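Okay, structure first, notes after.
With one protein chain withheld, the remaining protein chains of the complex are depicted in position.
After this line comes chain A, so read on.
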């Protein structure tokens, strides 16, 4: 049983300015590296973070670099002070509890294996410090090594291991503790692409074997989608959306989430949403799209009832289909780039200044809709009925409230 509650967690890094003033130097405006909010108290790295992680849940914090995801994880670990708010593990407030007493284990991006110890010693270190019986330590270390397939490396130093093996040792070091919570800070990002995919699959398997509560930080949306029971998308210190991978993918809360989750990225284009009684239409200078009846109902329910609304519309590349030239309601674009990925072709088409990416299956491709994607050719396509996402032009929020 391990439930973690984050209540209005906030992290502020104090300004260095006041220090400089003492020596009479003029304080220089710090170089603006990100869009983090700067208040009188300092730079706000994490803003009002609220989340309840349930027992045995796998929660992924995802966002671009500098969004505060690692800071949040480090606050849970106790490596970073919490500026305000409450952190509860199993109902106990642990803001001021030392990392070692929080019953957590952490896997670092760099693995952070002690180079002076063998694999065995690395894994046994934490139990040794707790003065656990050497027999028990030996049992646990060997069991964890067995699970991870690193038994034959137990006597080696980390130096003599490959990246993937080190990664396993780092995870093994966490497993032997049998902690309430596993914290993982970008554990796969130092591996090459092939190994990363392999380890990702192994993490999913492992997660069911270990049965712990996981909080996992990554900037990779694929990892977030595949690993997480729930995803927390962050940007500039603010939580953008919390939801299951499906929710986040199918109903992004705002333009940022829509663009961040999904590969290739969602296509965006400016348009006007026109209401006519109970039905809605999306109008651009070049084409008009009827909004599916289901979506219309939701729009009405969300209170979008102005006759005309300027919006940013979005459609996922996977939800665009090729149609025969000149079909009713079809959109015509000019091909600017065509990338053959193997099973699919990513075709970039220009429509009135907006670029659309289409993912076209090459395996069971219907030749009647054109077969070559030469640059400069015309391409005809259509959005699937529920493919269209609508975002407010100003606030960038999804017009359909969940």
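To be clear about the criterion, contacts are C-beta pairs under 8 Å (C-beta built on N, C-alpha and C of every residue); 3 or more make two chains touch, one makes a residue touch a chain; residues count from 1.
Keep in mind that, in the parts below, contacts and distances are computed from a predicted model.
Chemist: Tell me the UniProt protein name of the chain this structure doesn't show, selecting from "histidine kinase", "Acetolactate synthase", "Sugar ABC transporter permease" or "Electron transfer flavoprotein alpha subunit".
Modeler: "Sugar ABC transporter permease"
Chemist: For the chain left off this view, which of A:110, A:162, A:198 or A:246 is in contact with it?
Modeler: A:110
Chemist: Which of these touches the unseen chain: A:10, A:56, A:142 or A:157?
Modeler: Of the listed residues, the one touching the omitted chain is A:157.
Chemist: Would you indicate which residue among A:15, A:37 or A:126 is in contact with the undisplayed chain?
Modeler: Of these options, the touching residue for the absent chain is A:126.
Chemist: Would you indicate which residue among A:99, A:270 or A:385 is in contact with the undisplayed chain?
Modeler: Considering all chains, including the one not shown, the answer is A:99.
Chemist: Could you pull out which residues of chain A are in touch with the chain that's been left out?
Modeler: 77-79, 98-100, 104-106, 108, 110, 112-117, 125-126, 129-130, 157, 159, 173
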